[in-house]
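Below are the structure tokens for one structure; questions will follow.
A single protein chain has been omitted from the complex, and every remaining protein chain is retained in its original position.
Note that the chains take the letters A and B in the order they are written out, and that residue 1 is the start of every chain.
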Amino acid sequence: MKRNMESTKKYLVDVKGLKTYFPIKRGLFSRVVGHVKAVDGVSFKIQAGKTLGLVGESGCGKTTVGRTILRLINATDGKVTFDGSDVFGLPSKEMRKLRCDMQLIFQDPYSSLNPRMTVANIVGESLTAHKMATGRQRRKKVAELLERVGLSPHHSSRYPHEFSGGQRQRIGIARALALDPKFIVCDEAVSALDVSIQSQIINLLQDLQDEMSLTYLFIAHDLAVVEHISDYVAVMYLGKIVEYTSSRELYKNPLHPYTRALMSAIPMPDPHRRQQRIVLGGEVPSPSNPPSGCPFHPRCPMAEQRCSVEMQELKQQGDGVEHIVACWKCKEWNT
Amino acid sequence: MAETILMNDNDVLLSIRDLSVTFHTDEGLVRAVNGVSYDVCAGKTLAVVGESGCGKSVTALSVLRLIPDPPGKIAGGEILFRGTDLVTADEKYMQSIRGNEIAMIFQEPMTSLNPVYTVGDQIVEAIEQHQDKKGPAAWSHAVEMLKQVGIADPEQRVMEYPHQMSGGMRQRVIIAMSLSCDPSLIIADEPTTALDVTIQAQILELLRDLQKKNNMSVVLITHDLGVVAENADDVVVMYASRIVETGDVAGIFDDPLHPYTQGLLRSLPRVGSVQERLEVIGGTVPDPLAFPDGCKFHPRCPIGSDEPRCMTVEPELREVKPGRCSACWYTPGYETKEEFELYETKYGKHKEISG
Partner (left out) sequence: MSKTIKQHTDWGVSYGEMVSREFFKNRLNVVSLVFIIFLFAIAVFAPFIANDKPLVIRIDGELTFPLLRNLNAVDYSVFLAAIVGLFQIWLIRRNKKRVNPTRRGEVLSRQIMINAFVLVAGIVFIFVSLDKRLDATNYKRMVESKKATGAVFPLVPFGFERTDLAVREQGPSAEHWLGTDDVGADVLCRLIHGSRISLSVGFVAVGISSVIGVFIGAILGYFGGKVDFIGMRFVEIMMAIPTFFLIITIVAFFPRSLLNIMIIIGVTKWTGDARFIRAEFFRLRGQDFVQAARALGLPLRSLLFRHMLPNGIAPVLVNATFGIAGAIFIEAALSFLGFGVAPPTPSWGQMLSLGVGTTGRFLWWLSLFPGLAIFLTVTAYNLVGEGLRDAIDPRLRKAA
């Protein structure tokens, strides 16, 4: 959120060197012949009450990052500290308790709700499971949640198939809010919605953040949406973060050639600005066999010999706002 | 019904007139397309914009008569392609049109290719169907087509199966296939929705280049206003199975007339803008089984939600200034003098509209 809050600099989520590899198995006895390096050494921190946007194209590992932090997928390496506790080190009983504090909102409003359950059960099931409310108390809480996300409590005895995509997304949000979480991973939460509904949901997410002082990890491929909702943005390419800075700085001064290409590829709703864009050649390489050196070098217009051998580490650029980039050439580009 | 919609003097290649399409479902009759008219001019790109379920795809599918029947049915109107009405044309004629004169590109590059044949087989099949080329001639034509759509190493790629290719590559193959018979019109139904932005930029650029080179017309169906702004010459905005506004692309974006178009443009998050909150069109897209009375947009409309006329009388699409049509009582210049007076005697003074 681009609002002036007193930045207490308290980090709610701290991700260090996160790696998630999926083994590739072949043959009769499922021998491991290689790994898909979906997430390959990702580190970031999110301040309490702020939003970090995570952008990248499909297959760059952004969804895997979100699910690994929530321990829905097992990490290969790295450490995630949430509110002082080590997420991967917790025994399963305490992990269940921690799950109350971190939630997930999904992309597809159709597959993310159990079609056999009524709205009241979808939203309220976790309250029962964590013994937070039962009976009348639960009904009251569910009604409150539904009203808060802009639905009527009359809807609580209906099934998901009786709602439109936008309404379903609201139900998904109500479910995530039921346990009063501190942190929500929004995994492409508005990508599947119609344009006029998308803005409704974005506003709702922002209002909820203000009211409940939530912290978001907002994962999306749409740079315009991410830029609108986030305080900070991390750009991912092939399992690695290539650029990280505040969202305004990213728009004003994108430094990594991939970020620049991504920005210029966004179609602008303005017919007078049919810009000369940097159209990237080629496609995203397979994460099972990433290129050597900088993963972006085969598509990069600036690449030179060094880029194919070694990748630059994430480095602070300039001395103003926090702006870290992993590129050898970004300084030259700038001048 | 309104007669001419787009005031272009160029040759009109495809002209849809007052088209209505209905679907019989278990829950009742759905009017998916209701009195839609638009013209596509030779060599131009017409974008049809709208949200899911507004009837934009159904309109396009009915041009090729690809509506599943039953439950779908073209209930009325005509589709004139080079002067021939495709609604009443026989199936044999349609076969000669499909893929030959008019080609279609679908949204999902994963499912619009048959997984059990190589891409070469599929392109060659289209070529042999419509052209005199057979065997090796058709194959070399297929390779040529793949080269044209920017596929590296086409001699090799032509032997590959769809699953060996990435999404962007497959969409290129589909474009190659649809271009193989040199069509004069391409209907692209959300051609880049399933693709990443950088790939989308590649594909749209390719389409623009090929269109210029072959002097084709394109009907671009999309929900993405950015794609419209960068690619279209003319724009048709649809809402709830009807057209609410038409015009040239600059006009639509600079001076949207219909409250729906205005709301849509305002609700977009834009890169680099500093707005705190997005403006919102309230409510949800209406259920096609229970469209509201009067103007179908009135329950979500900032003007019409409490206007007695908007709630009861549906405004037709009218030309309000040269080249611009709108279907809203409150578009300046929409009402005739008689209607203006009739309204004032019936309901009292008109509402003041700011902005």
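Just so we're on the same page, contacts are C-beta pairs under 8 Å (C-beta built on N, C-alpha and C of every residue); 3 or more make two chains touch, one makes a residue touch a chain.
The model shown is predicted, which means the values in this text are computed figures rather than measured ones.
J.: Specify the shown partners of the omitted chain in the complete complex.
T.: A
J.: Among A:Arg158, A:Arg248 or A:Arg306, which residue is in contact with the omitted chain in the full complex?
T.: Answer from the full complex: A:Arg158 touches the omitted chain.
J.: So one chain is hidden, and I want to know which residue out of A:Ile24, A:Leu72 or A:Val309 touches that hidden chain in the complete assembly.
T.: In the full complex, the listed residue that touches the missing chain is A:Leu72.
J.: Looking at the whole complex, which of A:Gly61, A:Gly78 or A:Gly172 touches the chain that is not displayed?
T.: Touching the chain that is not displayed is residue A:Gly172.
J.: Could I get the residues of subunit A that touch the absent chain, sorted low to high?
T.: Within subunit A, the residues touching the omitted chain are 30, 67, 70, 72, 95-100, 102-104, 106-108, 111-121, 125-126, 129-130, 154-159, 161-162, 172, 175, 178-179.
Definition applied: only the chains that are shown with their structure count from here on.
J.: Report, in whole Å, the distance between the mean C-alpha point of subunit A and the mean C-alpha point of subunit B.
T.: From the centre of subunit A to the centre of subunit B is 32 Å.
J.: Which bits of subunit B are touching subunit A when the two form their complex?
T.: Where subunit B meets subunit A, its residues are 51-52, 166, 168-169, 196-202, 204-205, 223-232, 249-250, 253-254, 263-265, 267-282, 284-285, 300.
J.: Please name which positions on subunit A make contact with subunit B in the complex.
T.: So the residues of subunit A touching subunit B come out as 2-3, 57-58, 164-167, 194-200, 202-203, 206, 221-225, 227-229, 248, 251-252, 261-272, 274, 277, 279-281, 283-284.
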